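Just one protein chain is left out here, and the rest sit where they should.
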């Protein structure tokens, strides 16, 4: 069916397979008048490209984006923005070995069950390269949010057992280490861990954290279209994510009302909360404080160790996944999480514009 | 806006406020031919009614459902099923004290920011009573799933620090204790904990777990409409939920590929997995094994202890929430989680019916 | 499936069968702050009630509406507005004779093909009484439009061969004659025609015309969500409508570019068009001039003459439809057309609020 569409007003439609001709996205619903260049998009795409370090895929993915429509004289026109990234080399040969095999932890088996067959080259549509469309669209959403004074900070909170120390938190470090950690020491330890896991033909998982500042109160629709509900869907739709939490998340299970409730205060003309266990969302609606969310990312399923599996002919066989696979998905997923958050926020902001009759009238007056 | 609709093919539209005239739901998209009576619905609604134990709300909520359309001669007709539960007593008096106050942990402030004013009686639309519509619709979804051989088991996995012991797991216990725990010992300990918290004018959170059996492989749409993504949204849309996880969930962050990958095997003509860390979903598509998910529920925000807050006139004031409030939300939310899972599954099953041209032709042949 | 929902932001969900317990609608997405009473709704519903004249159904349908949610202290709260009309008497007896018969011109056969069986009482869900939900919701949409300075005038343009004379056009006549014609002479002639047709056990069709004033330029989305495309769907979704046209409509087929093109002019500081063949819509977007549309309504299919048909057992049989049936659908459909236009306009106005980044910023500034 039609799972490659996201959004209600700011809508995107992504397409493309890992080793097909190209991947891309159509963005429909971007307001007219936003200055936009291919560089704005490329900057985001570069954040999901493999780095130079030993534990990231060495293949040279240029992932050079081209805007085909929707921008005229440097500004968005309000009509669909089509973006494409051509695959430089398609190397189908590399993957022919796995065409008949159901790799553990991958979607090979489920795609065959669903569709009867699959594009097995590099994972086809279930490859991590699918996120190119998300990130290209996320770049536009982020630029719109910036125009509205909203910023998003996303980083690796933990890699395996190595967690950042909030006392060492330094946002400027995030782009300085290949693991996107805001703590240089943790990043160093995590790199060592990854080397160890690679030598063991193994992989590890981790946690991505995302903070949103500048979000006004009042965004999010009660009941089913809560802001946190939509964020949860957006994040869980990313390939390797197995858990999502907002604010204190799973810790609320062992907290108490006295601790978990955030008090309100009014000081020097400013309304605020005395704490932020809720992570900026109350009753599914933004409360004006920082939005906090986390995603649990599973270990890379492609590992070089021998695993038990079954092939299409229902024979039990061993499999070893060779090739260029990172022992960790987390760093490359950081910009994907940020993109999905941006896409969700801009769409829900647009959805909330008709909450009050007074707002509608204000729009109408011009 | 329009946050009270859920589903793409099996669609529901819920409505009603805690202390308004009535609450209800319209279900559009239920196939014709399902035997359905008001008893089917009432059975589910009763599971969210307060029990007789000391820690649940003593008020007598009959919550008697009436089917107003869409059922003829005992079977669904394929047209909208409208269900209503009239509020027996509206007791607006009880709540007038809080009309001007922003209760900590509640949506009072965010509703005012969004809409300019709110129905403050008993939380209005943000009350837990909003879930009546979800559960009434969930009863129908569950009955449809049963027709397809799919069953859902939902229970309290933990209440505060008290967790069930899987060695004591006994599904038959779930409906026998007021906490819906599948472990009688844990339930006894949890009851003691709740009494203690009540005496301290405090409250606790917990975790709900949900297991789905009989789910065929191939349900869920790649990319944005993944089965787990939709489950995450559905669960996170429930009032007090702050986290959702599938399979091993947040534990994957510290797991490794060798552990987390579920192997495949073929034995005695049966294809299966050697483990189920993935929780029954690979690449967003059901893999035919048990679906496992968990929701983190925050402590009841309504507590009798004194808290700091602000009123509509921006005055700092203390507040104590008196009245009939459970010190725990978890047990009453169990059937809500089950309902949201059922609603999500049936909708995604329906969405997956056109995945293969052969399936479409099969439908067409009759 | 789920055909009883309409709208993207201002969403409605209607339900109910002709002879079931009740009919109603849930409106989700109405902005908060609109003053609303049951009288506002009743006024619209009364316009679809049968009159006292000899050619309209004599049965006394009170169709008394009750608002069950979404309004607090006299104003909409922004949450779902549920409205219900209980059926006073259900009279299933009257209709048992047709339970096995496929009436010509009715949906009996197609409902059976689609659902396997049907609620045959009075047409069930395919009865004209289904429009109660549309009209109740349309009353709210119309009130919103009025707040934005937009008004809609709808009337019978022709009844059979009797057409209004625009030289006699008098809007104040519309509510004064039972045929809702803006031309008293035409109304008199049409009444005579209807008496004749009744005596012949026959029925006639006609055309409804609708004019919208005060519509700002810029509403409607290019390509598939054009304003005229959505109006066409809305109107064609009304039971007996077989054609829809905008502006000059089918006459454009024999017109020429020189005639059909509306010139633009700027006079005394006012931009306008020199003619309005386009009916107020260019490229699917409102152009600020009057919107003009027409709907062709088929003759009442329920006639007392003998017709050939087939029953469920596939026997060829004659059928005569007795009972209380108007020989004309047009007058009762006038308010239904107006309601569908209002629902479409308000939804498309809401959808167009994010067209320009400047508009989004303006909303955000407050």
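Think of it as A, B and C in the order they're written, each chain with its own count starting at 1.
The criterion applied here is as follows: contacts are C-beta pairs under 8 Å (C-beta built on N, C-alpha and C of every residue); 3 or more make two chains touch, one makes a residue touch a chain.
This structure is a prediction, so every number in the text was calculated from the model and none was measured.
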Exercise. Among A:45, A:65 or A:84, single out the residue that touches the unshown chain.
Key: A:84
Exercise. Tell me which residue among B:12, B:85 or B:144 touches the hidden chain in the full complex.
Key: B:144
Practice problem: Would you mind spotting which of C:153, C:184 or C:310 touches the chain that isn't drawn? | Solution: C:310
Quiz prompt | Positions on subunit C contacted by the hidden chain, ascending | solution = 1-6, 14, 102, 104-107, 109-111, 113-116, 125-126, 130, 158, 160-161, 197, 202-207, 217-226, 228-237, 239, 242-266, 271, 274, 278-279, 282-288, 296-303, 305, 307-310, 314-316, 327, 351-352, 354-356, 358
Quiz item: What residue numbers in subunit B mark contact with the hidden partner chain?
Solution: 8-10, 29, 31-34, 76, 78-79, 144, 147-149, 216, 222, 349-351, 353-364, 366
Self-check item: Missing-chain contacts mapped onto subunit A
Solution: 1-5, 7, 9-11, 13-17, 20-24, 26, 28-29, 32-33, 66, 68-70, 72-73, 75, 77-82, 84, 114-119, 124-125
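Convention: only the chains that are shown with their structure count from here on.
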Quiz prompt | Chain whose Cα centroid lies at the greatest distance from that of subunit C | solution = A
Quiz item: Which integer distance in Å separates the CA centroid of subunit A from that of subunit C?
Solution: 45
Quiz item: How many Å are there between the centre of subunit A and the centre of subunit B, using C-alpha atoms for each centre?
Solution: 26
Self-check item: Multi-partner residues of subunit C (at least 2 other chains)
Solution: 9-10, 29, 32-33, 78-79
